[in-house]
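In this view, the complex is presented without one of its protein chains, the others remaining in place.
== chain A ==
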Amino acid sequence: MLASTRASVRLARRSFATAVDLAGIKLAAIDSNQPTVALTVLAKAGSRYQQKPGVAHALKNFAFKSTADRSALGTVRESELYGGVLSSTLTREHLALTAEFLRGDEEFFVKVLASVIASSKYYRHDYEELVLPAIQSEVNDLHRDPATLAVELAHALAFRNGLGASLFATAHTPVTATDVEQFAASAFAKGNFAHAFASSETRLRPEYRAHRVLRRGRTASSPTAARRPSSSASALLVCPPPELAALAAHLDPNPSVKWAKSASPILAGENISAQAVYLPYSDAALVGLLIQGPTAAGVREAGKAAVAALKGTSGVKAEELKSAVAKAKFRMAASADGRAGIIDVLGSKVLAGSSETSLDASIASLDKVTSTGFTKAVADLVKSKPTYVAIGDTQALPFADELGL
């Protein structure tokens, strides 16, 4: 295990090259000798910073529209000629504008990103003709995906404001183009964003995709939320305790080998899928269990078993904890492997003004997880008021107390 830890730490260290502060604009670069280059501009403009509900989602969809240099159509056609991909990604913390392109095309794509940040025209007709339909279709997708919807609702219940703000606008959003322009002015203010260069092949994906599941139909989800109000609102990088990562790894029923049965205390049934959700943010974390299935009765049984398993976690054996810690460590290291992960990890650290540009400290903190610390963290978690969300046939789905929460 020690050897594997060392390897993952070395990997994480190799990924990050430089992070500098150029007159208020933070810049980080990584060179991993890939044929494609990704350039990401990361702004502290996630949904937790929005002044009006849905404005961050609108700004995300307003990226790469008309600017002083070229129109929305021009951006699309010209980047097609270069063969690049432009994308924008919204998380609760950050808005990432990414350009992926072949080596040698840096000049054009840097200009595109610069013009998007510096001279986007937030036209009312662009908003109504291009942005609103995109928002609408993403909101429609959200309502067809109970897992994502459950995670959104759990955030709203657990955090209320700030992190509780939804990533998505509502179907009939009151946001106007002027609101988006104002939000963009604050989002792209000097010191509020960072550039990150990376070159690898993984595509950047929204973080919520991780929780997307294929099965649809009646679904119940019971994320148990750990609400951890921040003691110092201004200080970022208050890392969530490593015990929570270990707990999520311990509960996760996904086996390491396909078709094998994992040692997790939650075992999903035939048609019931269960997964552990662990979403760390800069000053809080959401840990929970997401249970989905085609019938309400099956989901009820699985929910009861999952809650019992969560409560029984305090009596975890030393070797179980060891393997959970190893799993959590691997996940953390692997998350920084892909391009999306690198930008997420590196960008948020650079934005927070941290000189440290690797996951070493976070991975090392997992080593310090002890049996007593773990038991205490789980006991605190079980004692606190949980967040419970049920989506689907709510007539038949259980209430929180019926599951023993």
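By our rule, a residue touches a chain if its C-beta (ideal position, glycine included) is under 8 Å from a C-beta of that chain, and two chains touch if they have at least 3 such contacts; residues count from 1.
Going forward, contacts and distances are computed from a predicted model.
The chain not displayed here is annotated in its UniProt record as "Cytochrome b-c1 complex subunit 7", chosen from "NADPH-dependent diflavin oxidoreductase 1", "phenylalanine--tRNA ligase", "Cytochrome b-c1 complex subunit 7" or "GPI-anchor transamidase".
When you scan A:103, A:124 or A:160 for touch with the missing chain, the hit is A:124. Residues of chain A that touch the chain left out of view are 71, 73-74, 77, 81, 124-125, 128.
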